[in-house]
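I am attaching a structure below and will ask some questions about it afterwards.
A protein chain is absent from this complex, but the other protein chains hold their places.
A and B are the chain letters, set down in written order, and residue numbers restart from 1 in every chain.
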Amino acid sequence: MKLIFLLTALVTVGSAIATVSARKILHAALWLVLTLLGVAVLFALLEASFFAVVQVLVYIGAISILIIFAVMLSRSSLVDEGSQTHRRWWAVAIVLLAVVIAWVAALSLWPNWSTVSAALPAGAGDLATLGKQLVDPNGYLLPFELSSILLVAALVGAIYTAVEKKAGQA
Amino acid sequence: MLNDWLYLGIFLVLALTIPALAIWLAGLLSPKKSDPIKNSIYECGPEPVGESRIQFKVQYYVYGLIFLVFDVETVLLFPWAVAYKQLAMYAVLEAVLFIAILAGGLLYAWREGALEWH
Partner (left out) sequence: MSFIADPINFIARWLTAVLTGWGASASVTQLILFIISAGLLAMGPLVFTILLIWVERKIGGRFQDRLGPNRLGPWGIFQPIADMLKIFTKEYITPIGADKVPFNLAPILAVAAVLAVWAVIPLASTVYGVNLNVGAVYILAVGALGELGFIMAGLGSNNKYAMLGGFRVVANLISYEVPMVVILLIPIMFSGSLGMNDIASSQTTWNVFLAPLAALIFFITQIAENARAPFDLIEADSELVAGFNVEYSGLKFGFFYVADFLHSATAALVFSTLFLGGWRGPGAETYPVLGFVYLVIKSAIIYFAILHIRFTIPRFRIDQMMNFNWKFLTPLSLVVLVATAVLDKLVPIGQTLLRVGVMWAANLLIWLIADQIVKRVSKRQAVPEVAQPRPLARPPQVKTNDATGGEA
């Protein structure tokens, strides 16, 4: 179990680094897909299966495709020339390493550092419970309806921008 | 539940490696006579002209966007659908309100001509 988690975490972090340091934007987009897949596997390891598949469905199925479309839409050069690292990258690395070590040391002084959190009560991660909470007036009904308005706002804004751009370019 | 995911992980790894193995095997069996004319890009006959980048239509992006909004809407409706049998009528009406707001968004997109394929 720990081995699988370690492997997944390494793949996720590695592809995230590859995303920001890739030379061609297209390769960066594909490394991003691998990162998102890694996150989905992490969700699955935490037994949140619904979120694992929704992560793949929405992030990889819609957002990554949108990113690739947006990359193709921009007419700038698709290849990043020049060095990918700052000239004094070793100085930055040392500073960051010091910060991380100090941070972890400070956290390990926290009394609850080694306690494992209690397991969820049975049925708490159930999707039906989430569904009932979403439409419960005492639960999350208002955020539920507001999220639909937020989605429509995003849709309207994006279409206003895109269609206006079409008329401007015609 | 973790056993389920373990099985799926094994299954996906196998589903990826079996075609990869087949392709590698066919690569061993097939001839490899590389030739600059054979390797050139197919453009219905004449030589390819210009860079291989196309005039990208904004329409693709708009379709992707509308798909994203409806995808997220349906993802929010999945828990409601799973809990449907245990819900009362008012809960169903609340979800109908949710769907109606998004249908309004679709109507706006329709009127603005965002759904036309030029």
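Keep this in mind: contacts are C-beta pairs under 8 Å (C-beta built on N, C-alpha and C of every residue); 3 or more make two chains touch, one makes a residue touch a chain.
Bear in mind the structure is a predicted one, so any value in this text is a computation, not a measurement.
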item: Sole residue of A:Val11, A:Ala28, A:Leu45 or A:Ile60 that reaches the chain not shown, by the stated touch rule; value: A:Ile60
item: Absent chain, residues of chain A that touch it; value: 26-27, 30, 33, 49-50, 52-54, 56-57, 60-62, 64-65, 68-69, 72, 127-128
item: Interface with the undisplayed chain - residues on chain B; value: 1, 3-4, 6-8, 10-12, 14-16, 18-20, 22-23, 25-27, 29-33, 36, 38-44, 48, 52-54, 56, 59-60, 63-64, 66-67, 70-71, 74, 77-78, 81-89, 92-93, 95-96, 99-100, 102-103, 106, 110, 115-117
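One rule holds in what follows: only the chains that are shown with their structure count from here on.
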item: Geometric centre distance via CA averages, chain B-chain A, whole Å; value: 18
item: Interfacial residue positions of chain B with respect to chain A in the complex; value: 1-2, 4-5, 9, 53, 56, 58, 60-62, 64-69, 71-73, 75-76, 78-84, 86-87, 91, 94-95, 97-98, 101-102, 104-105, 108-109, 112-114
item: In the complex, chain A residues that touch chain B; value: 1, 41, 44-45, 47, 49-50, 52, 54, 57-58, 61-63, 65-66, 69-70, 72-73, 78, 127-132, 134-136, 141, 144-145, 147-149, 151-152, 154-156, 158-160, 162-163, 165-166
